[in-house]
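First the structure, which I've put down as structure tokens, then a few questions once you've had a look.
The other protein chains are all here in position, but one chain of the complex has been omitted.
Take a look at chain A:
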Amino acid sequence: MLSVEHISKSFFRKQALDDVSLGAEKGEIFGLLGPNGAGKTTLIRIINRIVEPDNGVVRINGAIMTRKHLEHIGYMPEERGLYKSMTVEDHAVFLGRLRGLSKQDVTAKLNYWLDKFEIGDWKKKRIEELSKGMAQKVQFICTVLHEPELLILDEPYSGFDPINTELIKNELIHMRNQGKTIVLSTHNMKSVEEICDRVALIHHSKKLLEGRVADIQEERKEGLYAIRFRGNMIAFANALWSGFEVVDTENPSDNLFIVRVKMRGENTFDDLLKVLIGQVKIEAAWEVLPTMQDIFISIVQPKLTEAL
């Protein structure tokens, strides 16, 4: 669907993007990750043709992107604004018409979304009468009003309370299921794990990582397993002997423990369970995969240290 090929961009002496290539498939949610100043927003602006790249091309469905493609893209920037003196309806009509819709189409689609979000009575309200979260909802509606094939969202959850975050998240999943492509730039790693199919990490203007979330986690796992049990910690430790290494321990209640264990030698998860059964009462056991937060920090932190 979206293919970014060898994009470079510099602003005078500062290199914002250096030979970045990545792609998002149809019907997937693609996470664009990176610390502040990494070049994510510049890349998003290039995809939206707000900024021209120095080198490289953007393709949509294999064809070099033109302004015509913008009608099929929905873009919600991080620093998003609305005209305060306009009503919700006028705003939607204005932005919808800029995206190629007729006034009648906009009105019909706006009614659909307002009903869906149960905010029909906001229609005639002026933007300045809305709270920040309400305005963010209106902004989201304006972004998806023209039913774009490609949706680009920069920090879509900022300003939303947990309930509305969930609402937007479910909506994005629904759109993905309808075959829409969603590019999501966010610092919210939990949401990346929850809804992103694939991610790319940009740091210091270069792409450092790209792939499926599950694959990336799998590649970076450290052979850690977690056991939640009831019983005696000494009995647990004695059972392990030297074949396993306790990495850390949590003690949420009196005789409840969660212990993370690393295998030594040729030992496997099965071996771990075998030595523990009968010694403690195991409630749950699972393989510990690195979180996207851990992966993000592990990649970015050394680089930051180098930079310092």
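In this text, contacts are C-beta pairs under 8 Å (C-beta built on N, C-alpha and C of every residue); 3 or more make two chains touch, one makes a residue touch a chain; residues count from 1.
The working rule: contacts and distances are computed from a predicted model.
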Omitted chain, identified by the protein name its UniProt record gives, among "ABC transporter permease", "N-methylglutamate dehydrogenase subunit B", "FAD-dependent oxidoreductase" or "DNA polymerase Y family protein": "ABC transporter permease"
Contact residue for the chain not shown (choose from A:Arg97, A:His187 or A:Lys262): A:Arg97
Among A:Tyr75, A:Phe117, A:Phe244 or A:Phe296, residue touching the chain not depicted: A:Tyr75
Contact residue for the chain not shown (choose from A:His6, A:Lys84, A:Lys116 or A:Arg230): A:Lys84
Where the missing chain touches chain A, by residue: 12, 45, 48-51, 67, 70, 73, 75-77, 79-86, 90, 94-95, 97-99, 142
